[in-house]
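Every protein chain of the complex appears in place save one, which is left out.
Order as written gives the chain letters A, B and C; numbering starts at 1 within each chain.
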Amino acid sequence: VKQLRAAILGASGYAGGELIGILARHSFVTLDRVFAQSSAGALVSDIHPRAEQNGRTFEAYSGTENLEAEICFLALPHGEAMEIAPALLDAGKLVIDLSGDHRLKDAALFLQYYQRPQTSQQILQHAVYGLPEWSCEAIRNARLIANPGCYATSAILPLAPLLVDRLIDPTSIVINSMSGVSGAGRKAAVDYSFVEINETVKAYRVGDHQHIPEIETVLSNLSSQNVQITFIPHLIPITRGIYTTICANISCDVSFDQLAGSFETHYAGKPFVRFHRERIPEIRRVTGTNFIDIGLRYLPERKQVIVISAEDNLIKGAAGQAVQNMNIACGFPEKEGIV
Amino acid sequence: VKQLRAAILGASGYAGGELIGILARHSFVTLDRVFAQSSAGALVSDIHPRAEQNGRTFEAYSGTENLEAEICFLALPHGEAMEIAPALLDAGKLVIDLSGDHRLKDAALFLQYYQRPQTSQQILQHAVYGLPEWSCEAIRNARLIANPGCYATSAILPLAPLLVDRLIDPTSIVINSMSGVSGAGRKAAVDYSFVEINETVKAYRVGDHQHIPEIETVLSNLSSQNVQITFIPHLIPITRGIYTTICANISCDVSFDQLAGSFETHYAGKPFVRFHRERIPEIRRVTGTNFIDIGLRYLPERKQVIVISAEDNLIKGAAGQAVQNMNIACGFPEKEGIV
Amino acid sequence: VKQLRAAILGASGYAGGELIGILARHSFVTLDRVFAQSSAGALVSDIHPRAEQNGRTFEAYSGTENLEAEICFLALPHGEAMEIAPALLDAGKLVIDLSGDHRLKDAALFLQYYQRPQTSQQILQHAVYGLPEWSCEAIRNARLIANPGCYATSAILPLAPLLVDRLIDPTSIVINSMSGVSGAGRKAAVDYSFVEINETVKAYRVGDHQHIPEIETVLSNLSSQNVQITFIPHLIPITRGIYTTICANISCDVSFDQLAGSFETHYAGKPFVRFHRERIPEIRRVTGTNFIDIGLRYLPERKQVIVISAEDNLIKGAAGQAVQNMNIACGFPEKEGIV
Partner (left out) sequence: VKQLRAAILGASGYAGGELIGILARHSFVTLDRVFAQSSAGALVSDIHPRAEQNGRTFEAYSGTENLEAEICFLALPHGEAMEIAPALLDAGKLVIDLSGDHRLKDAALFLQYYQRPQTSQQILQHAVYGLPEWSCEAIRNARLIANPGCYATSAILPLAPLLVDRLIDPTSIVINSMSGVSGAGRKAAVDYSFVEINETVKAYRVGDHQHIPEIETVLSNLSSQNVQITFIPHLIPITRGIYTTICANISCDVSFDQLAGSFETHYAGKPFVRFHRERIPEIRRVTGTNFIDIGLRYLPERKQVIVISAEDNLIKGAAGQAVQNMNIACGFPEKEGIV
């Protein structure tokens, strides 16, 4: 495998910082260019002190000319990635988009949940939803990978086995998620200031979060049935991590062994999914890693299952999964750089 | 109204500390005695620096002899309150029990969820479940008040109006709660040390928490139907506060106005319940107060309601509600000492 | 004592919120007007949920006309208070300025440390530095009270007795302070966002903080000698509280009893200073109160004393002390509203 070059666009955010750190440890990829419009000229190490030791500065991105990198990570705000992706694809780059711009193929859903039109329609056909545990083959052949949302990852991975195996009612699903504040991005806002976040909890975008159609579409496609969910995200005073607690009705007579077996079968050999029959996940067990931990409880008298996941929102929920996708698309070992 | 005297048993815990502070501000009650077995002899201000300025020390409790207080708050661990309550009642005291010992009338449920037999069976008949917004009349005549659990309060108050008005399916209820660490009490345990709690989240006692039968029994009684719930508590890194997010299926064609109206009608004139049609509750809005804030979202396409509550677990979830109960039982203004 | 009316200018900040809460509990003052330019029209309870229950909105301030309040609290940014104070004084108001605008009489020092000229020079003569424990008489007759800085309060109160009694070398003083983030005000800035503050510590403005000349001037005046300090403030991940650790060389042969006696003598009868011979202060012991706790250690072999203080930066360091000053100036009991 030859050494490839990577560029990051939108590298001053928290996911960008994680990408820089991971690529610095990668054996087969060199981080070639680091773009961040608003921080152009600033030292990378000033903003991401633990990710970068090389005295590099952020650059302003000005197009594909002179861009030698074969792989481009887009860690841009929603709406900006779709402006930039087409030219990168034309120039033959492998594009891994960490924004939401290429996750929804349905333009009407995109407009409804992202409040902007989809301008990248013609390349959207070729976008592959990059969930490595379920789309490995498609990722291998992709040129444009839509990296899954952080909440979406934390909900899809614990639900997919049970839905694919038809063990739960696909319309009975209630998902409660708690996210660390880094999920909101690196930004100046009173609402995300320490004093306003510390010692409190708040639900937000109840019933209209943009990850709802993403979760429903992906799970419907994977399980060939119409999946509908209720999703309630909460902001809690931690820096990183997502904790997702899911409740669903079972759809048939089933034992705990069958439910647990569904996870064990589907995730056999998947290096970043750790299913545990007894242990309840905790965020601290996955912080700083690309693991997602999944736990299971069965309440037979309620005919319900509780599935719980914990992930690092910036790693398995963003940069780690992006590199996992790159590893698969480029033929590198899946765990390279992210263990 | 004449000045009464109060005693607290188990005063060294966090709820005990809140009780001390509230009673110090109360116009009609004097805090007479402060008992704490394991801290007997210690300065109250050493353990509760903000609650007590009077140089008082904790005493070891040795029975009702020489106990002049007319009102006794039991802030004892489960299992200890039922040992002590009968003698206090015999001595003519008003007993307000903050433990779980007198909340469940069903001895089998008590044994199952508290892992100990109910030894206080003969006085249990007379125990009144002290939820002021729903049992004001009974509280007025009570001699033994079972103060509701912190999680139970946070779930019953947002659910009762909708169940009483038959607007939701009583078997479809899924409750996710997040609690601050003070809910676990003041204790030496690695699991509650700063390092193990900070920057993480963990669900616990999924499906077998002792507040499940409490919530089901109270809501079933209030609404005269068989209510069954799924309840998942989580521990999060804040000191105080409970955030509860509830999802339920509507049971009939209903509008947002009808749902909101149910809260507005039932809680009209209730000084500590703040229902808001638009605003999503936040813990910081209620910290240090006896308020419970309730918010509502209606998802008609899912035929579901989301009801969200925020309370201070040590006040509305414990000491504040206990004083609210005392105020009602003693004929004081309901808000005395707790606004 | 007749009921007076108060107005707050700059009421949307954290100190403003505390003022609202304290004045709501005050027996002799009614909060008449609540001004906040940038939040004009917003509900007070949206920004300060625990301080205000009355459905009041912030107003834009437009001058003294129609301003009936006899007392005006200025909780404005530095530079704005001195623009507004003269007209308020002309209109006969008692002005209590929580900003730094009227603390330094020396225009050159003001320019150096506040980076703006002093435009309020003519009224500055009449400004009284409002440290109640040391300037009670002057406060009683003041019309313009410069409320001390939060760091300054935390350093002056532990140092003044030892300097006045000539027990320490006035040029040997090293002050390290740690402040909660509310001290930086309620503002939108990446530097104060949760993610950038959580799990870290940072010193700032080492050697050039604007409280340095305030501390030096006040202590020099009180002790009639030239006091020079080194002051290093740190930002730590707590919401409120200042912890100040001071090291100084003793100036003569002295015993622990003499050192402790200095505090006990000077602060006898001062209701908000708690000196303790053994106990080391902790922020949590004073949070939410107007107390400042002071502890003392003597290292005879090093010929040094360590004095440590803890205060709530928003109360004794701002709003509580401002009300304490008002109480004295208006002849109310010193503790009214702030116990």
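Quick note on the criterion: a residue touches a chain if its C-beta (ideal position, glycine included) is under 8 Å from a C-beta of that chain, and two chains touch if they have at least 3 such contacts.
None of the values given here were measured: they were computed from a predicted structure.
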| item | value |
| --- | --- |
| Chain not shown: contacting residue from C:Cys247, C:Ala319 or C:Ile338 | C:Cys247 |
| Hidden-chain contact residue, picked from the options C:Gly55, C:Gly207 or C:Gly331 | C:Gly207 |
| Selected from A:Ser99, A:Ser154, A:Gln210 or A:Thr287 as touching the chain missing from the view | A:Thr287 |
| Option touching the unshown chain, where C:Arg56, C:Lys105, C:Arg166 or C:His234 are the choices | C:His234 |
| Hidden partner chain, residues of chain C it touches | 174, 176, 178, 196, 199-204, 206-207, 228, 230, 232, 234, 236-241, 243, 245, 247, 280-284, 287, 295, 297, 299, 302, 304, 306, 308, 310 |
| Chain not shown, touching residues in chain A | 49-50, 199, 282, 284-289 |
| Sites on chain B contacted by the missing partner chain, in the whole complex | 14, 181-182, 186-190, 192-195, 197-199, 237-239 |
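FYI, only the chains that are shown with their structure count from here on.
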| item | value |
| --- | --- |
| Category of the chain touch graph - line, ring, star, complete, other | complete |
| Furthest chain, CA centroid comparison against chain C | A |
| Interchain centroid distance [CA atoms averaged], chain A/chain B, Å | 39 |
| Chain centre separation in whole Å, for chain C relative to chain A (CA means) | 47 |
| Chain A: positions in contact with at least two other chains | 196, 199, 237-239 |
